[in-house]
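Submitted below is the structure of interest, expressed as structure tokens.
And then chain A:
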Amino acid sequence: MTTFLGGVLIVLLSSILAGLVRVLRGPRMADRMMAAQLFGTSAVAILIILSRVTDSPAFLDVAMVFALLAAVTLVAFVALALRRVR
Partner candidate 1 sequence: MTDPLILFDLLLAGSIVALAVAVLSVRDLFTAIVVFIVFGLLSALAWARLAAPDVALAEAAIGTGVTGALLLKTLHHLRHFSDGQTQDAARDLTAVQPVPMGVTVANAAFCGLVALGLAVAFLGAPQAGPGFDALVSDAMPHSGVAHPVTAVLLNFRAYDTLMEVVVLLAAVIAVWQIERGLTEAPAPALGMVWAGFARLTLPAIVVIGTYLLWKGAEAPGGAFQGGAVLAAVGLLLLLSRLYVPQPSHRGLARWAFVLGTGVFAGVALLVTGGGRVAFQYPPEHAKTLILLIEGLVTISIAVTLAALFHGREPVALNAPESRHDT
Partner candidate 2 sequence: MPIDPLILSLFAPLFGAVAAFLFPRAAAVIGLLAVVSICAAVPALAREVLAAGAVSVALGGWAPPLGISLRADGLSVAMLSMTAAVGLLVSCGALDALRDARQRQYFWPLWLLLLTGMNGVYLSTDIFNLYVMIEVIALAAVGLTVLSGTREAVRAGLEYMYASILGALLFLMGVGFVYLQIGRLDFAGLIAAEPSGAMSAGLALMLVGLLLKSALFPLHFWLPDAHANATAPASALLSGLVVKAALYIFLRLITQMPMPDEVLITLIGALGAGAVIWGGVQALRAERLKLLVAWSTVVQIGLIFIAFARAGQGGLSESWKAAALLVLAHGVAKAGMFLAAGRIKDEVGHDIIRDLDRSPMRPTLAQFSFALAAISLIGLPPSLGFIGKWSLMEGAMAAGYWHWVAVTMIGTLMSVAYFSRVLAGFLRFDRVRAPVVEHQGWALADMAPLVLAVSAVSLGLLAAPILSFLELGYPFGATP
């Protein structure tokens, strides 16, 4: 089971890395930001699985914070971009 989950972890991590191409290529800022949001979700998935593999429930709290803060950076981006400083 551990080996299988290790494989799953590698696939998830690779999906993050593939998504990086979108961050680097853009072309729009929204594209880059959206890809970063994907990483948040994938990282949460990785942490959930990692907490199973290493049997440490504390990782679930880390995952929870990841989930929250991915949203914060995204809102920061949109709110700042939509704001017209006088």
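Basically, a contact is a pair of C-beta atoms (placed from the backbone, for glycine too) under 8 Å apart; a residue touches a chain by one contact, two chains touch by 3 or more; residues count from 1.
Selection rule, in plain terms: all candidates are chains of the complex that A comes from, given by their letters.
Source: prediction; values computed, not measured.
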Request  = Please find, within this complex, the candidate from 1 or 2 that touches chain A.
outcome  = 1
Ask   = Once bound in the complex, which stretches of chain A touch candidate 1?
value = 2-3, 6, 9-10, 13-14, 16-17, 20, 23-24, 26, 29, 32-33, 35-36, 39-40, 43, 46-47, 50, 53-54, 56, 58-59, 61-62, 64-66, 68-69, 71-73, 75-86
